[in-house]
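The complex is shown incomplete by one protein chain, all other protein chains being positioned as in the whole.
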Amino acid sequence: MTNLTSAELMIVNAARMLQDGDVVFVGVGQPNLACNLAKRTHAPNLVMIYEAGVIGAEPARLPLSIGDPTLVSGALSVVSMYDIFTNYLQRGNVDVGFLGGAQIDKYGNINATFIGTDYAHPKVRLPGSGGAQEIAAWANRCYIMTPHQKRRFPEKVDFVTSAGTLGGKDGREKAGLRGKGPIGVITDIGILEPDPTGELVLTALHPGKSTEEAINNTGWALKVAAQLRTTAPITEKELGILHNELDPTGIYLKNNG
Amino acid sequence: MTNLTSAELMIVNAARMLQDGDVVFVGVGQPNLACNLAKRTHAPNLVMIYEAGVIGAEPARLPLSIGDPTLVSGALSVVSMYDIFTNYLQRGNVDVGFLGGAQIDKYGNINATFIGTDYAHPKVRLPGSGGAQEIAAWANRCYIMTPHQKRRFPEKVDFVTSAGTLGGKDGREKAGLRGKGPIGVITDIGILEPDPTGELVLTALHPGKSTEEAINNTGWALKVAAQLRTTAPITEKELGILHNELDPTGIYLKNNG
Amino acid sequence: MNKLIPLSEAVSQFVHDGDSIYAAGFTHLIPFAAGHEIIRQGRRNLTLARATPDLIYDQMVAAGCARKVIFSYMGNPGVGSLRIVRTEMEAGRLEWEEYSHFGMISRLQAGAAGLPFMPMNQTGATDLEHANPLIKRVTDPYSGREVIVVPALNPDVAIVHVQRADKDGNAHLWGIVGEQKEVAFASKHVLLTAEEIVDEKVIRSDPNRTLIPGFIVSAVCHVPGAAHPSYAQGYYDRDNEFYLNWDKISENPETVKNYLDEWVFSVKDRDEYWQKLGSVTHNRLRVKARYSEKINYGSY
Partner (left out) sequence: MNKLIPLSEAVSQFVHDGDSIYAAGFTHLIPFAAGHEIIRQGRRNLTLARATPDLIYDQMVAAGCARKVIFSYMGNPGVGSLRIVRTEMEAGRLEWEEYSHFGMISRLQAGAAGLPFMPMNQTGATDLEHANPLIKRVTDPYSGREVIVVPALNPDVAIVHVQRADKDGNAHLWGIVGEQKEVAFASKHVLLTAEEIVDEKVIRSDPNRTLIPGFIVSAVCHVPGAAHPSYAQGYYDRDNEFYLNWDKISENPETVKNYLDEWVFSVKDRDEYWQKLGSVTHNRLRVKARYSEKINYGSY
């Protein structure tokens, strides 16, 4: 199983972290593919919800945006944005959230707001939070899918759009957050997970990847877990579903970022 | 036009206070009849809304309760109770509210909670606020329909379920209330309205009724307005609509209290 | 996940002595069948919350199920006094906690939203605030003025009757939807009864109509007629006659006992109750159809 793309590695490994019955706050693109892959393999009862207000979507085509009409037709429920963020997310009815951003730091803080030193005068202005600030705080657990690149993994983000581990479980509880926060960062090299202090450490490598690769592509002194795992090889079945059923034209599969 | 019932006098005079286009928070019984009468005479564009969440009802029969299914079928809109109290009432989209209770005092405060001296040990326990506390505060103007009886008009109510004039316009503004409060009390003797200090004074008598009757049936020293009006006689047309169309079996018309 | 079980099993599994209950429905869809089943199973020391206790709580209080009521309008809607709850309150045998309708529904909205409280504007009527220490104030940091706040209400069990649901508990409701959605999201468990159990396809044909998603539901029970003497919009009428009758029945402890014996304890379930109502009542409550215009979601 050589020549896997970054997208394939991340999507399949993210899919495997989802459990049957999970209620997942889905983003478009790779998270959407991961959810649909899980639903067609080990998690048939996974419920996909979208910040646009769609619950239990069964999209007939690959949606370009989280507000695509294919998500609505045949969904279980459609509700207002206020309801999604209150009754669903804040109330604790969302098991899993996916997060992403331009920068992710040592403690899982994510920056999707701006690059630079002064908020009022951004060097590069990014889109901003959208739903991310609340998803990171209130979904029971969060995953991040990102290519493993040094510029994406600084020691400290320029702006905290969504909160990371806050020093681990106690820190988040003290801050009054209901969810566990970013408990897995899935990259194209391996998987980072928070240690008890909340610092992201390398806990798994994909087959054929090395600890050095991971360390060299991380902006802080990345620690390696005592019991470093190797992720299970990606199967032909998983790849088949991805390429033949979910993204036949390869819109998100060929995209490495 | 002799032998008018208390109900007829109050309903017709209340109907006349409604303006075309008014959005009215309707109760069942006499207020419902007053609204329907106004709609069929001078206020065809009156919009009836109910605390159960119904907007623009066109009931095909006389509803027994404010949640009657006849209010729903063919209504313009049906919304949740939270929306009715927030988006409609608190936001200022309700022009008129009707209020009622066991006691109404000199300053238009209403008691619908209990008779006695100790809330925890009521002599007579009444139903309580329902929507009244907020209707009295936030509808642009409120009317009260009540038989003119001394026990219903004490100098001071045992419990303020809904606020009255609070010393007039300034008092309500100072308390942060958006509506004008109870601006008219329609009884079977005449009409009481607040003077600039917020005290309810006699401003009109129905034909054939006397100032003495009003004073003798009021629990405080009722003042009479300098320019005491006489209400216009009730017409055959008004009575015809009430008896032939709106309440043919006389459920609310024969009720004197 | 299939959550379809008999109502007796759902009550036995999810309603416990000492629980706080919210039987939802403002006039409409009041879940009488579940209330009667709770009486039959002899639950005790319940806290019964409802904006309007209505006949359902009058009966449950009469049957000795309740320790406390939480309410905002304690009357027999359209008729007058709610005699049993009132008598027990006046006699000091029943605890209570009181709000305005808006206060009550704000508590549920906070509970559903996962918020600790909800703000409400001032009303100038402060007596209830003094009588109920759970009603508090907070200063609006923008204007410096005070707003009223009420705490979240999160009942142990929501009981919600709906027109149609699939076996997983995804539910369509229409007509007066008072506080059903808020109660369902606010509560720890949701016990659903439904006039009809439909295929998931029916639910998915109109997702905007789904107010309650199956994954927050603990049990789904197929109970036609469950709302009588309340009503189910499009299915049967409100039994106003019974609401008037109850005013007489509830005047006297003896007639109340007889009513409970005959209509609750001596019937096995709602099917038997419905048959016992008889064809005259069935005909009186029958409703002619009046359909909504369809809408097009489009096939994408």
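Letters A, B and C mark the chains as written, and numbering starts fresh at 1 in each.
By definition in this document, a residue touches a chain if its C-beta (ideal position, glycine included) is under 8 Å from a C-beta of that chain, and two chains touch if they have at least 3 such contacts.
What you are looking at is a predicted structure, and each value in this text was computed from that prediction instead of being measured.
J.: Give me the visible chains that the unshown chain touches, in label order.
T.: In the entire complex, chains touched by the missing one are A, B, C.
J.: Going by the contact rule already stated, which one of B:I11, B:V47 or B:M81 would touch the omitted chain in the full complex?
T.: B:V47
J.: Using the definition of touch stated at the top, determine which of C:G18, C:G42, C:P116 or C:P253 touches the missing chain.
T.: Spelled out, the listed residue whose C-beta touches the missing chain is C:P116.
J.: From the listed residues A:G21, A:P44 or A:P127, report the one that touches the chain absent from this view.
T.: Candidates A:G21, A:P44 or A:P127; residue touching the omitted chain: A:P127.
J.: Which residues does subunit A use to touch the chain missing from this display?
T.: Subunit A touches the chain not shown through residues 28-29, 51-54, 63-69, 72-74, 78-82, 85, 89-90, 109, 113, 119-125, 127-134, 136-138, 159-163, 166, 172, 175-178.
J.: Just the residue numbers, please: which parts of subunit B touch the chain that's not shown?
T.: Looking at subunit B, the ones touching the missing chain are residues 21, 23, 45, 47, 54-56, 58, 60-61, 68-70, 72-78, 86-87, 90-93, 138, 178.
J.: For the chain that got dropped from the picture, name the residues of subunit C it touches.
T.: Counting only subunit C, the missing chain is touched by 114-121, 136-143, 145, 147, 149, 151, 163, 172, 174-175, 177, 202, 205-206, 208-209, 233-235, 237, 287-300.
Definition applied: only the chains that are shown with their structure count from here on.
J.: In contact with subunit A and with subunit B at once: which chains are those? Just list them.
T.: Chains that touch both subunit A and subunit B, as defined above, are C.
J.: Could you find the chain whose CA centre sits the greatest distance from that of subunit A?
T.: Of all the other chains, the one whose centre lies farthest from subunit A is B.
J.: May I ask which two chains are joined by the most contacting C-beta pairs?
T.: B-C
J.: In angstrom, rounded to a whole number, how far apart do the mean CA points of subunit B and subunit C lie?
T.: Subunit B and subunit C have C-alpha centres separated by 29 Å.
J.: So the centre of each chain is just the mean of its C-alpha atoms; given that, what is the distance between subunit A and subunit C in Å?
T.: 40
J.: Please output the residue numbers of subunit B that touch at least 2 other chains, ranges allowed.
T.: Nothing qualifies.
J.: In subunit C, which residues are in touch with two or more of the other chains?
T.: Subunit C, residues with two or more chain partners: 181.
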